[in-house]
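All protein chains but one are shown at their positions in the complex.
Here is subunit A:
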Amino acid sequence: MSLLEVKSLQKIYTTRFGGNQVQALSNVSFSVENGEYLAIMGESGSGKTTLLNILASLDKPTGGEVFLDGNNIVKIKDSEISAFRRDNLGFVFQDFNLLDTFSIQDNIFLPLVLSQKPYEEMNKRLKPLSKKLGIDEILAKYPYEISGGQKQRTAVARALITNPKLILADEPTGALDSKAAMNLLKIFSEINEAGQTILMVTHSIAAASHAKRVLFIKDGEIYNQIYRGSMNNDEMYQKISMTLTVLATGGVKGE
């Protein structure tokens, strides 16, 4: 069974006074296997953020179902959704979303504290993780004292510390310089090698070229997908940019 199964997902936004209806997702179905590294690409307005919000259980779809490890997350009660999100999903956002009232260490601990884990265990999990992500030196600092790359690695640590089934990343390299971005992508590849499933939404070809599979969304539908197979990053890069060009110039679906 797949780790994540998305079945004919549909999302229609209605403007506040009921006038216009905007279809953000018309019919999206795909699945993610355990240990996969999937990138979802698409232009602004293609519906990829809506998709991610639904997967993150931050938003409810108008139609369709999402199964995570066999549980339908669309049907989870509001009162349990936060705990579900905390225990099963890890998030990495474009703008880091670190709390400036907490030190780096406390930011990473946040989801564990919310799950009422004892301090010893939190500390035990943090040690190897922070070392791996290269942030073990700055644990006592505060978000405004560190660089963007460090902030994003902190966010990754926060996402990983709960041992989530799935990491959801929304434009994780969007606010980083190229060096920091490459560094982060390398980390993503490494944790994926170690068995972590990752789903990343991105604009960046460089970011997507690290994934094992790339899904393209256009106008709320899956347009195409590319499997890495035996391609290296550069070849993957070429393939993705070609697909995007076709996408932009209005190619036929399924090509």
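The rule is short, and it goes like this: a contact is a pair of C-beta atoms (placed from the backbone, for glycine too) under 8 Å apart; a residue touches a chain by one contact, two chains touch by 3 or more; residues count from 1.
The working rule: contacts and distances are computed from a predicted model.
Student: For the complex's missing chain, which UniProt name, "NADH-quinone oxidoreductase subunit D", "Heptaprenyl diphosphate synthase component 2", "Cytochrome c oxidase subunit 1" or "FtsX-like permease family protein"?
Tutor: Missing chain, per its UniProt entry: "FtsX-like permease family protein".
Student: Pick out which of A:E5, A:D69, A:D106 or A:D136 touches the chain that's been left out of the picture.
Tutor: Result: among the candidates, A:D106 touches the missing chain.
Student: Which one touches the absent chain: A:M122, A:I135 or A:M236?
Tutor: A:M122
Student: Pick out the residues on subunit A that sit against the missing chain.
Tutor: That gives, for subunit A, the contact residues 56, 58, 78-79, 81-83, 85-86, 91, 93, 97-103, 106, 109-111, 113-116, 118-119, 122, 142, 144, 158.
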